[in-house]
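In what follows, a structure is listed as structure tokens, so that the remarks can point back to it.
Just one protein chain is left out here, and the rest sit where they should.
Up next, chain A:
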């Protein structure tokens, strides 16, 4: 008898199952609008030219040692990454109250932040402290916080399906009714999966309520630079909150904007009231890292640190990022144009109003099923599409197929 005899089969992760199904599909017109990774116009993954360059530099550098990184990670990576999020001239950095932990991708950063908050945020047992995630949100948010020990994970209103935009009143209402000191997971930019961000003015309203009720801001920043093509613009919300005196966490991922998906490069930026508080927080985070992965992998962090800290490479990277963002913007514009030209019922402004990799098309589950089964176009059941999956070669087919789905399937 196996001790594992009673273990139930877990459901597969939806987005990976989608890609697996896509791979098995033999139809020549198939299109993958599922998983969130950048693709070129040829439909291929893209190794950023600056990344290629720095990879080679690292491989040829005989002076590099191969030691364990410090538990909190490569120092020059941590500091330059936090600067990217908060700005070169951030007053908080100047006040020495910003620190960071190098983590295994954005997931790892959320994990360490969550584990810390559960132990130390508001008293020493936060298992009952409510954690709010947007409705909808990245499907892994729930699991990360729940596995870190939080028992009360609630949605806050976010997406208004009727008007295909932000439900600000609902959002503000949930902030007001949340118990004081609740934790809110905020998407810094390019909300996943809706692509809908609050405006600057709306962020200000959100911040006012959060300040008044001492709600904790835990930003998830996976697309900085990728959303608008401009790093500073994409970091506006985080920087605004810092300027309003919030102590906060920001989980940064370099998977998308560096194309380093499989090297797991992430950074948990911590903004505290002062250096003394910061040091104590980092000391506890160090203990948490030690019993999770001991110390982080060096390759990706080294690459990012060299790039961010070398002016010519930094400029080249910003350019590469803009290339990706621009292609996405182009596909958005073209898709909207084609749907309008086809006379597809409904409004399609949200395609260009939304930002980042994803678009919440507004297609219903039946229409999504039609696209997957009949047209071999793979998208999430929620109607989320990855704009990077569109190319000049397949955009007509996709537009026509969406038209068919909307007009023939209710």
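In this text, a residue touches a chain if its C-beta (ideal position, glycine included) is under 8 Å from a C-beta of that chain, and two chains touch if they have at least 3 such contacts; residues count from 1.
Criterion: contacts and distances are computed from a predicted model.
Colleague: As a check of understanding, state which of "Snurportin-1", "aspartate transaminase", "Calcineurin B homologous protein 3" or "Non-structural maintenance of chromosomes element 4" is the UniProt name of the chain not shown.
Modeller: "aspartate transaminase"
Colleague: Given the contact definition stated above, which residue among A:26, A:124, A:262 or A:410 touches the chain not shown here?
Modeller: A:262
Colleague: Of A:292, A:309, A:323 or A:364, which one is in contact with the hidden chain?
Modeller: Counting the whole complex, the residue in contact with the absent chain is A:292.
Colleague: Sort through A:47, A:161 or A:333 and give me the one touching the missing partner chain.
Modeller: A:47
Colleague: May I ask which residue of A:143, A:315, A:333 or A:381 touches the chain that does not appear here?
Modeller: Candidates A:143, A:315, A:333 or A:381; residue touching the omitted chain: A:143.
Colleague: By the contact criterion defined above, which parts of chain A meet the unshown chain? Give residue numbers in ascending order.
Modeller: Against the left-out chain, chain A lists 1-13, 16, 35, 37, 44-47, 51, 55-56, 58-60, 65-69, 104-105, 107-108, 111, 115, 140, 143-144, 146-148, 255, 259-264, 287-288, 290-300.
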